[in-house]
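Left out: one protein chain. Kept in place: all the others.
Chain nomenclature is as follows: A and B, assigned in order of appearance, with residue numbering initiated at 1 for each chain independently.
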Amino acid sequence: MTENRRVLDAKNLSVEIEVPSGTLHAVTDVSLHVDKGETLGIVGESGCGKSITSLAIMNLLPSKATRTASRLQLEGKDLLSLSERQFASLRGNRLGMIFQDPMTSLNPVYRIGEQLEEVYIQHGKGNRKEAKERAAYLLDKVGIIAPQERLSQFPHQLSGGLRQRMMIAMTLMCEPSLVIADEPTTALDVTMQAQTLNLLSYLQDEFNMGLILITHDLGVVARMADRVLVMYAGKAVETGTSQEVFDQPTHPYTQGLIQCIPVPGRTSTDGRLGSIKGMVPALIGDLRGCMFRNRCAYVSEKCHASEINFNEISPGRGYRCLLEESECAGNLAGNFGTEIVQ
Amino acid sequence: MKNDSSNPQVQSARKPNEELPALECKNVGRTFMIGKGFLSSKKPLRAVDDVSLKINRGQVFAVVGESGCGKTTLARMLLGLLEPTEGAIYLDGQPISEVSSDMISRKVQPVFQDPYSSLNPRKTIESIISLPLRVHDIGTKENRLERVSELMRLVGLPNRLIHSYPNQLSGGQRQRVAIARALIMEPGIIVCDEPTSALDVSVQAHILNLLQDLKDRFNLTYIFISHDLAVVEHLADWVAVMYLGRLIEFGPATEVLRNPLHPYTQALMESVLTPDPRKGLPEITFGRGLPNPLAPPSGCYFHPRCSKIKDGCDSKLPKLLPESDRLVECHLYN
Partner (left out) sequence: MIKVNTDMSPLNSSSLRRDEEIDEFEISVPSPPELMKRRAKKHVGFILGGTVVLLVLILAVFAPLIAPFDPYDQTLTNRLLPPIWHEKGSWSHPFGTDALGRDYFSRVIFGARISLMIGFFAAAVSAVVGSTLGMIGGYFGGKTDAVVMYLINVKLALPGLLVALSLVSVFGGSLIALICILAFLFWDRYAVVTRSVTQQIRTNDYITAAQAVGASRLRIIVGEVLPNLMNQIIVIASLEMAVAILVEAALSFLGLGIQPPTPSWGLLVSEGRSFMFFKPYLVTIPGLAIFMLVISINMMGDGIRDITAPEGRN
């Protein structure tokens, strides 16, 4: 019965965008899946393609972009053949989205209550009275005190953290089975971040939703996600449970990334942080070989020419590198240490 | 190159008195009048409230706090760009109000958070980095170009970027340009306002390493403002925690962060999400209700959100008192 639990199933998802200088391969061959009640963390730095991946799933890509996939299913229903109109009826309904900046995601000229109710009514879930009740119920669930009062306020009257909670409430109005949150706490203060993530986690349990959490913050992913997908240069470079990925990072990029983070208690004031030399490549034109090769400590001749396939160590656990698992896995304390390579 | 060793002003920039603190604040406060328009009544906003600190040369002094705590206002005052409405700031022992802005700019320089807004998009890198030299009329055109190249080498920028524009550089490279600009006149003090918050993790590591190397090489003094406590613990010698404009805890960085005394600092430390998959999310026991800076709570500013509240917290303002070798402003320790 695992198939019924599967909320999202994507295989070989690729996105190409036509830009003046050629074809930008924003996302190449990414496969992922999310089950009910599960959190998938997609982590990577800027330019890795994680946001485009979520836009591809939601069918919100720019007009110059083309999406290809061998499979893209939401609750078993095929998404590839849907028209934009059919998609629009899914968004906000079966599929919820939370973005980074709550101020620009909310319409400043409409009251909060109106915006919450509109989602409900538009998707034909009930009448205005029912919508109001649900809105008040959800505002309370997300921890906003005096929800009735808040319903008649405007977005600018709320603080950043409260606005984000309001966004979350709005996303839940129609009980989506999958929520995609793109950097939901990046713009928030650190204490507000912890509270908001707690809230998301609690709501996910409460409503048994699937959650895709997109972020560049490894700490957030380690603490929140059940499974992790590490992206680099448009490709999935490592997958696994968060425990597997953080305890035994296999791909050199994942290892490098973990080494870069100052951890209280681990790095001393005299030491230097680990770092990854070089810069992210531009993904335009004919791309061959491994996209990480200009920054990798283990680079060899083979890395330039061949197609680097994704090695699946076990279901749900894998990495994209020519090296054998034994050659690169778990080298956390090894080559990266405190050496600076640039 | 103008060799100004005879000019007393230049001399004192080069040889600061080693015993005096580089920067000192005595009961510094800054109040803004907030109100719209010409005629409506304005309300006072105490962005910085009674802050006293001593920043010694060669040390990294971190100021942490969340948005609205006043750290940016404090940074502006330390740069000499804003005058305190109460108290006084001393630069190398002299009251900052008596130091010419020329002199201040030779001693204290900033590095800002946003690499995209800290460089003028219409100027070349060479023009941006050499601005301080041109403003202070130092050197000739050739000398300046050479000097700019020197700085670029120092911060790790390839020389071929010298005539490029900011839009052609990555975030990390732009931040290096900002650092080069800050260093070109060899100031002793750099005020870093969240210098790596807007950068990717791998780029952040480079910039932090660079800042450390520069500090060691030139014995710089950093005032490091950040909300990222992990970075602060890595880099800082001293930490000051601010809340709603007040300094609520102060001490050596490792001690304050590993063993925080003030409930707010404790909550901040708990909120730091280290990449440890075994740990879940922290339970932050904050009361709800964010404070209104225009009408701060009575007594201790933090009491409405504090989980360790007791009698008197809502009526009396606690004092910043020493607790072992640290300072804390909390009734639990007063």
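We take it that a contact is a pair of C-beta atoms (placed from the backbone, for glycine too) under 8 Å apart; a residue touches a chain by one contact, two chains touch by 3 or more.
No experiment lies behind these values; they were computed from the predicted model shown.
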Contacting the left-out chain in the complete assembly, out of B:61, B:90 or B:112: B:112
Sole residue of B:56, B:143 or B:274 that reaches the chain not shown, by the stated touch rule: B:143
Candidate in contact with the missing chain, chosen from B:87, B:156 or B:291: B:156
Chain B, residues in touch with the chain not shown (by the definition above): 1-4, 10, 14, 38, 76, 79-81, 101-102, 104-106, 108-110, 112-114, 117-123, 128, 131-133, 135-136, 138-139, 143, 147, 150-151, 153-159, 164-165, 167-168, 178, 181, 185-186, 206, 209-210, 213-214, 217-218
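FYI, only the chains that are shown with their structure count from here on.
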Inter-centroid spacing, chain B versus chain A (mean Cα positions, whole Å): 32
Residues of chain A that touch chain B when the two form their complex: 45-46, 143, 145, 159-161, 189-195, 197-198, 201, 216-224, 241-243, 245-247, 256-265, 267, 269, 272-276, 279, 340, 342
Residue ranges of chain B in contact with chain A within the complex: 66-67, 156, 170-172, 200-206, 208-209, 212, 227-231, 233-237, 253-254, 257-258, 267-284, 286, 288-290
